[in-house]
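Since the structure comes first, as C-alpha cells, the remarks are kept for the end.
With one protein chain removed, the remaining protein chains of the complex are shown where they sit.
Moving on to chain A:
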C-alpha cells in the first residue's frame, strides 16, 4: 500500500513525452530556418497545347483572325498552338496564341457573343477578376475530347465551322451540325 502512494513512475512518463515535444519543436524551428529564397510557384507557369477539332481541323491565323482548316505538310508551320494559363480557381483557364501576346476574349454585343484576339499582359490581368472574366474559359472533358465554355457567357462554346478555313468563333447552339465544339487538346511535351 505504501509503495502505490509514493510511486514516481507515472510522472516520469509525462516527462518523457514533454521532452520529445521539446526536441521535435527545436528540430522543426531549425528546419524552417534552413529554407530557400522565395520565387513564383508552378501555378504561374504556362503550358502549350496542340488543338484540333473532331473534324481534324487545325488552328491558324488569317488576317489577324483565328481560323480552323486543313493544312498540307508544306503549310504545317502555319499551325498555331494554344498556351494556357490557369486562373486562381484552378480549373478555369485563359487561352492564348503560343509565342504571341494574343489572348482569346469573348465579347458580348447584343444577343451575340463574338471571339476576339486581344493583345494583353495576362499576368497583370489575372489579378483583376472582373476584367479577366471575358478571357476566361471553362474546360469540360468528354472522354478524349474537350469543350471550352466562356465563363462570362455561360452556354457559349468555342467552335469552328464544319467546313475548312472558317473563323473560330462562339456558339450557343453546340448541337448545331454546322458547328464543331469538341476539340482534342493535348499538352506539347
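General observations
Going forward, a contact is a pair of C-beta atoms (placed from the backbone, for glycine too) under 8 Å apart; a residue touches a chain by one contact, two chains touch by 3 or more; residues count from 1.
In this text, contacts and distances are computed from a predicted model.
Its UniProt record calls the unshown chain "Interleukin-1 receptor type 2", which is the correct pick from "Small ribosomal subunit protein uS7m", "Translin", "ATP synthase subunit f, mitochondrial" or "Interleukin-1 receptor type 2".
In the complete complex, the residue from A:54, A:97 or A:120 that touches the missing chain is A:54.
Taking the complete complex into account, residues 2, 5-8, 11-12, 14-15, 17-19, 21-22, 25, 28-29, 31-33, 35-45, 47, 52, 54-57, 60-63, 65, 69-76, 78, 86, 88, 90-91, 127, 139, 141, 143-144, 163-165, 184, 186-187, 189 of chain A touch the chain not shown.
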